[in-house]
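Shown below is the structure under consideration.
What you see is the complex with one protein chain gone and the rest in place.
Chain naming follows the written order as A, B and C, and within any one chain the residues start at number 1.
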Amino acid sequence: MEMRNENIDIPKPIKSPSTIKIIWRELVRDKLALVSLIFLVLITAFVYGIALFLDKSEIVTVDLFAINEPPGGEFILGTDYGGRDIFGQLIIGTRNSLSVAILVTLMTGVIGVVYGLVSGYIGGTVDNIMMRILDFFLILPFLMIVIVFVAIVPKYTVFSFSLIMTAFLWMGIARMIRSKALQEKELDYAQASRTLGSSNLKVMFRQVLPNISSLIIVTMTLNLAANIGLESGLSFLGFGFPESTPSLGTLLGYARNPQTLEFRWWIWVPAAVLILVLMLSVNNVGQALKRATDARQRRG
Amino acid sequence: MVLKIRKNKYTYFRGINLSKTLLEIKNLKTSFRINDDYYAAVDDVSLTVNKNEILGIVGESGSGKSALAFSIMGLHNRAKIEGSIDFKGKSIANISTAKMNKLRGKDMAMIFQDPLTALNPLMTVGEQISEIIFLHNKGLSNKKRKGRVIQLINQVGIPRPEHTYEQFPHELSGGMRQRVIIAIAIANQPELLIADEPTTALDVTIQSQILDLIKDLKKDMDAGIILITHDLGVIAEMADRVAVMYAGQIVEIADVHTLFENPLHPYTRSLFNSVPNTNEHQDRLHVIQGIVPSLQNLPRTGCRFATRIPWIDESAHEKNPVLHEVIPGHYVRCTCHSQFYFPDESKEDQKHGVS
Amino acid sequence: MGFLEIKDLKVHFPIRAGLFNRVVGHVKAVDGVSFTIEEGKTYGLVGESGSGKTTTGRAIIGLNDVTSGSITYEGKSALGKNKSILNTHKDVQMIFQDPYSSLNPKKRVLDIIAEPLRNYENLSKQEVRRRVEELLDKVGLSPESIFKYPHEFSGGQRQRIGVARAIALKPKLIIADEPVSALDVSVQAQVLNFMQDLQKELNLTYLFIGHDLGVIKHLCDNIAIMYKGRYVEQGTKADIFNNPQHIYTKRLIAAIPDIEPANRAKQLKYRQEVQAEYEHASDEYFDNEGLAYGLQPISDTHLVALPEKG
Partner (left out) sequence: MIPQMILLSILIFIVAQMMPGDALTGIIDPNIDPAAIEAQREALGLNNPWHIQYIDWVNATLHGDLGQSFRFKMPVTELVGQRLVNTVWLGLVTLIFTYLIAVPLGITSGRYNDTWLDQGITTYTYIGFAIPLFIFGLVMLWVFGFKLSWFPTNGSVAPGTEPGTMAFVLSKIKHLLLPALSMALIATVSTVQYLRSEIIDTKQKDFIVTARAKGASEQRVYNRHILRNSLLPIAAFFGFELTGLIGGTVFIETIFNYPGMGLLFIDSITQRDYSVVTSVVLLFGIASILGALLSDIILSIVDPRIRIK
């Protein structure tokens, strides 16, 4: 739109105060995002709900009499090479994948926001040192380092897996928050707050933080999608969840066997589709949020 | 066919009678689309610019003065333009971009408000001035073109032209950048120069230098200049004639001495009284009530300034205000000016009335 | 003794460069500025961009660290041990230039104006609300405004919210950093009038920072001209406008466009005279580095930066 003249009074891109309201309006307007959101809520409720009733140990027990059965019959979606029910693994796998992705997103979010806010707001030498540390983490080959740590950590659990992922994933959000904090702290409202006697902590968390909250929400939503992908990717390679805990990636990992890939599609295709749909849905919601918070892109 | 001949005849005669006229705008209406409706930012504006004349256009933000400038230059992408704009007797409203490009940068040029954003950050100053010469004279050799660019840099008063030629915009100060913008604008010695708030972003000492430069250029080039600003001081110093714009319309137009000695329209008078004056002492400044309405909320009928002078009786306004020529060359919109008074005066008036 | 006394104030910013961001030099934003402000008066600080006028104001309220010098407020030093400002915010407040960015867009008017009250005064919720409503009333906004957000107001109204926040703690000194330069002329008049009224009513002292000599002349009793971090001239309004001594002051005044078209020729002549003087006599006004000399008194009130005689 070629409308930047002073005389055209289009509502300025004012950051609107009630983020929730605008987000909701945008979601309702964006049908795709709304459908995605409903789908996400349903699938989450379903996998967490049904997982309560599923006998987990039964699903992961090897049954040599029912190896590689195609869909239909006793098992809705067939079985894998160990005779384990694909459908059951899909349910538990989705739950596990979601849990880890959410956990990692929250942990990286908290670390990233605090790190970025402190670094950007304090600035100077502190910022300099903190950014150097961050830069170092950023250049590490993420996938390899995580795999190495997964391989060498003793007493490996789902939680330690999440910690390892978090340790090498907090930098993106930290960097974004830091550059935003750098801008925001120079704005007059933050300066004004200091002249009104508010402490640095107050200015940081009570004044600046609310102004970057929408950015945080958007980034964390998009991160959630990415983390679902990363977790399943690592599990696919065999360095994600411990053996006994199925994940969506584990099911896809069976496809590393060319036989499975070529002839037993029922083992890996449902998991692939599920990951895809999950990531697309989360992304849809994330993009809608992004539009909602960026007035320039807001629809209508 | 008949119509066409008539039109030609008309322009022919006008060409003889008003040989000094460079630009003639009639009933120009520039509308922007917001959601599904068009809103006129420039509404029924008519004016002329003569050779060797500075026409000042003054108004606050939202008055439509920049949209007017962009309409003349054909720089609006999606605006609807109605009415006529004749440049040297030829219509340039809604002509093709290719035709417009032959005029833009050659016969008419523009100076922009913010010299930093108006320059390409990744091109050297020399390249950017060079481009406008190249576009309108492709035959010129590179060497000659560079010579001309350096001459131009010199002309606008930048020291060390050869050195500046190689510099990037961010390496120059604000004043120097604005000189570069001016060098670009005058590169092909345009006959019409539009300066859109050319000094708003500059310090006052730099402003006076830039204004002096524009005055010199007018003398040298015999050009017609439209000077758009919100600063009455700049107008007083520079303009030959002045048009005051409010809410997309010209509310008053006169030569500069007449306008400053005898402003008539309530808006013009209010504007004069609200600016601190360095020459005389005022205890209090006049405050114009209300705010400039946004484009969507502009009153489209009646006197557009009426809501901001509510103490003036409605009957004082015209139903469809038009420009009235009070004395030759001095036009005022709406009849309300004849009954206008400032509210603080009104109290005294009332007292007088009682006693 | 003055109400606020600034002595030899210096604010230097380090320039960092190179691999390890070492300090390679300093920008002397404010380089030895001294002045006194009398209670109840308006003191104007004028300069062009880069003159250090804003930094001076920000140093006084503590937004920039002071490199050296002293700030004495009502006879007591306002600077702490490590040259950071002690908490004088209850008495010294600031009005900012941009009415759009100076109010937190995510906060309601109530929270914006209540911020200083909550920091300094132990009030109950009802008391805070009552105080905010009083303040809104004082700046001419309706009490219903308290639950609105800043974007629901026009530029002039926002600036008034900024003023309400600044006067919430009943300060004695207000530093106004170009409070009207972002506003249209008609709105500008509104805010200026209103600041004058408030000054009378609350016996406020203003340090008014600006670049528009018209506004400064309209508002200020005493005026100082700053150039490259130093004072070039200081005096009463009459001293500065009727009897400018320093070449920079003269240039500044000559550069103001005259509102009378009839004075064009006169103004042009004056400007050319000043320019001629500037070209041949600038050495007498600026030292080798192009900076102003120290101030010399030429009358009781009038100080000019001139080289020391003899």
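The definition used in the following text is that a contact is a pair of C-beta atoms (placed from the backbone, for glycine too) under 8 Å apart; a residue touches a chain by one contact, two chains touch by 3 or more.
What you are looking at is a predicted structure, and each value in this text was computed from that prediction instead of being measured.
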Omitted chain - touching chains that are shown: A, B
From B:44, B:82 or B:114, residue that would touch the chain that is not displayed: B:114
Which of B:51, B:136, B:257 or B:324 contacts the chain that the document leaves out: B:136
Interface residues of subunit B (partner: the chain not displayed): 73, 75, 97-98, 100-106, 109-110, 112, 114, 117-122, 131-132, 135-136, 168, 170, 181, 184
Residues of subunit A (touch criterion as defined above) contacting the omitted chain: 2, 4, 132, 135-136, 138-145, 147-149, 151-152, 225, 229-230, 232-233, 236-239, 252, 255-256, 258, 261-262, 265, 268, 272, 275-276, 279-280, 283, 287
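Here is the rule we use: only the chains that are shown with their structure count from here on.
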Inter-chain centre distance, subunit A versus subunit B - centres from mean C-alpha coordinates, in Å: 53
Whole-Å gap between the CA centroids of subunit A and subunit C: 48
For subunit B, residues that touch 2 or more chains besides their own: 61
Junction residues of subunit C, two or more chains touched: none
Contacting residues of subunit A [partner subunit C, same complex]: 12, 14-17, 128, 187-189, 191-198, 207, 210-211, 213
Partner subunit A, residues of subunit C touching it in the complex: 21, 58, 61-63, 87, 89-90, 93-94, 96-98, 101-108, 115-116, 119-120, 149, 151, 162, 165
Contacting residues of subunit C [partner subunit B, same complex]: 48-49, 154, 156, 184-190, 192-193, 196, 211-215, 217-219, 241, 251-252, 254-262, 264, 267, 271
